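Read through the structure below, which is laid out as structure tokens, and then see the notes.
Note that this complex is displayed minus one protein chain, with the remaining chains in position.
Let's look at subunit A:
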Amino acid sequence: MSPGEFAAAFDDVVDARLEWLSDNGAWFFDGLNDVLHTGYQAIYSGLTLLPFWVLILVFGALGWRLTASWRFALGAMLGLLLCVAMGLWPQTMSTLALVLSATSMALIIGIPLGVAAGLMPSLDRVSEPVLDLIQTLPPYIYLLPAIALLGYGPGTALLATFIVAIPPVVRLTSLGIRMTPRVFIELGQASGTTGWQQFFKIRLPFALPSIMAGVNQGLMMAFGMVVIAGIVGSGGLGEVIYGAIRTLDIAMSINAAIAIVILTLILDRMAQSASRPGRRAAHES
């Protein structure tokens, strides 16, 4: 068998499997797509239900509360106003909805997984190489199988974004859980804690900064992917940029890029502030 034939045979197998999967697993993937789409749609409708100026005020208030900096709050509001002025408000909100839904999924699944991996070294040995693989492959790769199985639209974008966002969440959660200093584990045992008490009163508080760093990183990864996912019909700013590239509309692509930068900066700053909890906020027990 020549190398070319071998490659062709391999491709055939992959194609056949994918086809089989999309035929036989249709009920599953359609269901999954519905769930993803519904989640995204709910957040998007929520965001666009209010007039833009109410939402901008909400962002300003939230930013001020989290960062305790009125400059940041003012900057965030001005930035969002700029998005409105560029006529990209619905797209900006659509991108925000995608990022938020993908990141929440990554957190809901990634944090428990990371906790489990942190507590069980055997699970960690399995999850590490998988996470390595996810992170080394170029993110585009996830679009193709996703589009084959879920079809064109935000559901696919959401799934691919979720895959890209989950590794830092799992990894940093697991790291945080494993990093509890030994003497504090001993303190817990010597004080007669139960397993749950040991986890919530000792391990989790020590792991929290690392977990929050994972949340922040997951969020940033999601932002990167959501733009790329414009190709598969994610809607939002990603699709604006993709459209602008195809029509060589440089002005439009720059507008959309500015909107993305504004959104990323705002969310990054807010997430970072939330992840550095004042000790006074963290110790209510």
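Just so we're on the same page, a contact is a pair of C-beta atoms (placed from the backbone, for glycine too) under 8 Å apart; a residue touches a chain by one contact, two chains touch by 3 or more; residues count from 1.
The rule is simple: contacts and distances are computed from a predicted model.
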Hidden chain of the complex, named as in its UniProt record, picked from "Cytochrome C", "ATP synthase gamma chain", "Quaternary amine transport ATP-binding protein" or "MIP18 family-like domain-containing protein": "Quaternary amine transport ATP-binding protein"
Which residue of A:Gly4, A:Pro51, A:Pro138 or A:Gly192 touches the chain not shown here: A:Gly192
Interface residues of subunit A (partner: the chain not displayed): 181, 183-184, 186-187, 189-194, 197, 201-202, 205, 279, 282-283, 285
